[in-house]
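Questions regarding the structure given below will be posed in turn.
Only a single protein chain was left out; the remaining protein chains are all shown in position.
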Amino acid sequence: MIKLGILGANDPRMLAAVEWLLRHPKVQIAAVAGTNCAGNMMDDRFPRLVNRLKMPFLEIGASQLASMCDVVLSFLPHGESLRAGIEIVNAGCRFVDLSPDYRFSNAAIYERWYGEKHIDPTRLGQVPYGIYELFQASFRDAKIIACPGPFAAPTVLCLLPLIKEHLIKTDDVVVDIKAGVRSLDEKPHPSILYYDRHENVEPFGVGSHRQHAEICDVLSGATNQPVQISFTPHLVPMERGMFSTIYINPSVSVSANQIRECLLSYYQQSTFVRIVSHLPTTQCVLRTNYIDVSVRENGPKITILAATDSLIRGGIGTAVQAINGMFGLDADSGLNHVSDLSKG
Amino acid sequence: MIKLGILGANDPRMLAAVEWLLRHPKVQIAAVAGTNCAGNMMDDRFPRLVNRLKMPFLEIGASQLASMCDVVLSFLPHGESLRAGIEIVNAGCRFVDLSPDYRFSNAAIYERWYGEKHIDPTRLGQVPYGIYELFQASFRDAKIIACPGPFAAPTVLCLLPLIKEHLIKTDDVVVDIKAGVRSLDEKPHPSILYYDRHENVEPFGVGSHRQHAEICDVLSGATNQPVQISFTPHLVPMERGMFSTIYINPSVSVSANQIRECLLSYYQQSTFVRIVSHLPTTQCVLRTNYIDVSVRENGPKITILAATDSLIRGGIGTAVQAINGMFGLDADSGLNHVSDLSKG
Amino acid sequence: MIKLGILGANDPRMLAAVEWLLRHPKVQIAAVAGTNCAGNMMDDRFPRLVNRLKMPFLEIGASQLASMCDVVLSFLPHGESLRAGIEIVNAGCRFVDLSPDYRFSNAAIYERWYGEKHIDPTRLGQVPYGIYELFQASFRDAKIIACPGPFAAPTVLCLLPLIKEHLIKTDDVVVDIKAGVRSLDEKPHPSILYYDRHENVEPFGVGSHRQHAEICDVLSGATNQPVQISFTPHLVPMERGMFSTIYINPSVSVSANQIRECLLSYYQQSTFVRIVSHLPTTQCVLRTNYIDVSVRENGPKITILAATDSLIRGGIGTAVQAINGMFGLDADSGLNHVSDLSKG
Partner (left out) sequence: MIKLGILGANDPRMLAAVEWLLRHPKVQIAAVAGTNCAGNMMDDRFPRLVNRLKMPFLEIGASQLASMCDVVLSFLPHGESLRAGIEIVNAGCRFVDLSPDYRFSNAAIYERWYGEKHIDPTRLGQVPYGIYELFQASFRDAKIIACPGPFAAPTVLCLLPLIKEHLIKTDDVVVDIKAGVRSLDEKPHPSILYYDRHENVEPFGVGSHRQHAEICDVLSGATNQPVQISFTPHLVPMERGMFSTIYINPSVSVSANQIRECLLSYYQQSTFVRIVSHLPTTQCVLRTNYIDVSVRENGPKITILAATDSLIRGGIGTAVQAINGMFGLDADSGLNHVSDLSKG
C-alpha cells in the first residue's frame, strides 16, 4: 500500500478527496495534517465519515508528515504549498500539488500573476503538468507533480493535440466556461453565499484570470507555438460540474471531422476521455473522472464542447492519476467505475 | 384604458404575463382565450391570483377575441399564432406576437427553419421587430409587432449598433448563452424535468438553433451587411435569467472603449438598457426589464457581457414595450420601477 | 409623504426592503444609515438600483437619523437595535424594529433567551407585536412596533384565533417549519455557503430556538393560556419561501371545518390572509405579503398548512403594514398587487 499524507485540512475539497481515497485499493491515508482542527477526529468534523474513518487531524509540519508517507497531497493555498512542497521533497517524500505553485514554465510568469516571488524557480519547467493522458511519461520519475487548475484541465486536454498537429489557428481561440461553485480553488473570487449563487450567472476574472495565463503558458510550452485565448469563466448555480465551450478557427481546409479524429486518436487508450457524438452534459460525468468531448460545426467556427466534474478533473481524480503514474500503479486504479462518494 | 386580449392560455409564461399586466396603469386585461381550460376561472388554475383577478378563461376564436379588444397578445406556438394573427388583424384589431411567425425578413428563410409554408409572406419584412430601443419609430403605426426570441433580444440589442457603425468584423462573432429553463419558448428542446436540469449544464441546438438564424437575419437586414455567427445556447440550473457572452473582433484600431461609447450613445435615452462598468450578473436584472451590458478586453478579442431576465426581455416586458409604442403610451409605462410579480 | 429612515445597511435583507419601499405611494426613503459603507452610493453596492435610486449611505447615529425622519426601520441585530430604538424614540421619532428586542412580554424571558440584560424593560409588554391583522388597533398610537420573527409570524397568525376561541388543546401543538435560507435573521445559525445548503435539509435549534420561546410567549400573553409547543425549523434549499405545518389536537368535538371557519371569520377583512381549500405552496405566495392557509384532517390530528414568503411576512411586508397602521394609511398601501422587486 502507498502511504499517503494530506496537507490542508481546512480546504472544502478535503471531504470529497478522503471519500474517494478510501476506495483506492493501493493507497492508504496515513495521516492528515491541519492547523485549526488538530486533535479533532475527522468524523467529528465530517459526520459523513462516522463508522467509516476513525482518524485524528494531526498538528504536524510538512517534514514530519513526509516522514510518515510515500507521497503527500497538498490542498494548501499557493505560496504555503510551495514552502511545504520543498520540505517534503527534501525529506525524501514525493509531492502532488493541487496549488498553482509548480504549474508555470518560469518564475517570471508566476510572479506576474501571483504577485509573489517564487522560491524554487529552478524546478519550474521541470515539474510535470498533471494531466495523465498527456504527460504520464514523465510521472514515473517525478518528485513533484503539479495538478492543473480545474478550468485549465479540460481546456488543455482538448486543445493541446489540435495545436500540436497544426489543425487550428492559435491566435484566436475562445474558451467560455460554465462552472459550479466547487470549481473555485483560490480566492479572490465571487461570493459563495447561497443567495448570491442561487438563480444567478456571474462572470469573473474576464480577460484577467490566473488560469487564463496558465492555459496559455502550458499550451505554448508544450507546442512551441504562441497561443492567444479569450477566456471567460462564469459561475452557474450548481455545485460541481464544469462545461467548457471552446470556439476555434480550423487551419485551412481542416474539417470538424478531422478535429474529431485527431482527438480520438490521441485518447483512444484513455479510459476517462470519451470522444462522443452526442452533445455532452455535466450530469453525464458528474462524480466521475470522465471528460466527455464532442465537436460541432457552428457558423464560421468549429465548437468543441467538453464536460467534466470540476472536483475530480483538476481535483482528486487528477491527483489519483498522478499518484498512479508516480508509483507505476494501474492507470485506472481507484478510478475505474468509481464515482465520487463525497458529499461535495 | 387599452383593452388587451390574451391568446394561448396553456403557455407556461401566462401567469407571469398576467401578473405583470395587472400593474400596467393604462392596460386592462379584457379577456383570456384558451382551449383546454375554457370555463375555468383563472384563479383556480393559478392560485397566486386568488383575491387578485376573478376572470374566466374563454373558449372563443381569435376573431371573437379581437372584437373585444384593442390589441391581442399571442402566446400560441408558431403557425397557430400566424393563423390567429391574420384573423385578428382582419378584424381590425392589433396584434403582438410572441411566436416567431413574423420575425423573419422573408418566407424562404422562415420555411427553411420552421419546415412550414408561411401563409402571410407579403407581410414579412414589413412587420417591426419588437425591440423598442431600436425600432420604436415603426411601432406607432404597426398592426403587428413581432417580439424577438428570448435568445435573440439581447444579442441583437448589443450587436446592431456596432455593426451599423462598422466597429466590428461581421464574419466571426461568437455568441455563447447561459439560460434558465424559462428561456425556452418552443419545442423541441431538452427535458425540463427537475432532475434533468438540476445540477446540469446542457448545450442544445449547437450551430442549428432557429434563433441563430433569426439573429443573423435581423442583423443582416438592419445593417445591410452579411453577418456570420457561432451560436451556442446552454441550459443552466436556474429558472429565468439569461447571460449572453459575446466575443467580437473589433475593426482595425477600434478599442474596447469605442465599443462601449457606441453602446452608450445609442442607448442613453433608454431607461432599460444600462451600460455598466461592473460585470453584469443575471441577479441584477432578475424580474425586471433591464438589460445590463459591459465591455471588456479579453485576449485577442473584445467581450460584451449582457444579462437579462429571459421571461421579460423577449417575453412580457418586450410585449409591454410593443404595446406602449403602438398606442403612444409613455415609453416606460407599466415597466418603470416594476419587477415581475409572477411566480415564474 | 412619510419620511422613513433605515438603520443597518449591512443586513442582507436591505436591498429587498429598499426595492419594496421604492413603490410605496406614501412613504419616501429619507436616509439610510450604515457604518462600514458610509460614503458609498447605494447603487454602487447594489447594482440593481442603478438608474433607480441615487442616494448615499450616511454614517450618522440613531438620533441624527431620527431628526430627519418620521419613522425609522431597524435591521440592526438585537441589543444594538434596542439602544438605537431608545435614542430614536427619545428624539421624538417612531420606531419599527425588525430585531427581537421588543417582542417579549417581560425582561426575564428576554434575558433567558438572549443572555443579555434588557435596558428598556418597562416598555416590554407595552409595545405592540407587529402582526397587523391581529394587533392593528394598537398600532395607531404606538411609538414602537416589534415586528415578529419570520418563523413566529405565520405560526401566531394561525394559532392565536384557535386558542382564543378554545378550539384546540394548548398543551401539545407541533410546529414544523421548512424555510429558505433568507428566513434566518440572526446568528448563530447553520452555514449559508452554497454547497452547505444546496441539496440538503438541515434542522437547527430543535427544542431550543429563540422564536420557539417567542411564539409561546406571544400566544400565552394574548390568550391568557399556557401554550406548549414542539418546534422544529429546517433549512431547505431555496432562497425565501417558508412553509409551516402545524399539527393540533382539536378540543372535544371540534371539527376541521370549525377550525377553518374560525380562521375565515377572523381574517375575512384581511387582504393578505387567504384561507384556501387547495393545499398551499410557497410558490403561490412568493414575493408577496400573502399568507395562504389550509386545514386538513390528518390521522388523529388536524393539520394547518401555511405558506409565506419569509422575507415579506416577518420582514419588509410586516414592516410596511406596521408603518401603514402607525400613520393611518390605507391598510394595503404599498402592498396591494405588489410583489417583491428585490433580488433576494
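Chains here go by letter, A, B and C, matching the order in which they are written, and residues are numbered from 1 within each.
The rule is simple: contacts are C-beta pairs under 8 Å (C-beta built on N, C-alpha and C of every residue); 3 or more make two chains touch, one makes a residue touch a chain.
Since the model is a prediction, treat every value here as computed from it, not as a measurement.
Trainee: Can you work out which residue in C:10, C:138 or C:245 touches the chain that's missing from view?
Mentor: C:245
Trainee: If I consider the whole complex, including the chain that's not displayed, which of C:24, C:94, C:143 or C:178 touches that chain?
Mentor: Candidates C:24, C:94, C:143 or C:178; residue touching the omitted chain: C:178.
Trainee: Using the definition of touch stated at the top, determine which of C:116, C:186 or C:199 touches the missing chain.
Mentor: In the full complex, the listed residue that touches the missing chain is C:199.
Trainee: Looking at C:106, C:225 or C:298, which residue reaches the missing chain?
Mentor: C:298
Trainee: Which one, C:236, C:254 or C:293, makes contact with the chain that was left out?
Mentor: C:236
Trainee: Can you list where chain C touches the absent chain?
Mentor: Counting only chain C, the missing chain is touched by 171-172, 174, 176, 178, 180, 196, 198-204, 206-207, 212, 228-232, 234, 236-241, 243, 245, 247, 249, 279-283, 286, 296-301, 303, 305, 307.
Trainee: Where does chain B touch the missing chain, residue by residue?
Mentor: 12, 181-182, 192-199, 237-239, 344
Trainee: In the complete complex, which positions of chain A touch the hidden chain?
Mentor: Touching the missing chain: residues 19, 22-23, 47-48, 50-52, 199, 271, 274, 276, 278, 283-288, 292, 337-343.
Keep this in mind: only the chains that are shown with their structure count from here on.
Trainee: Based only on mean CA positions, could you tell me how far chain A sits from chain C in angstrom?
Mentor: Each chain reduced to its C-alpha mean, chain A and chain C end up 46 Å apart.
Trainee: Quick one: which residues in chain B touch 2 or more of the other chains?
Mentor: Each of 199, 283, 286 in chain B touches at least two other chains.
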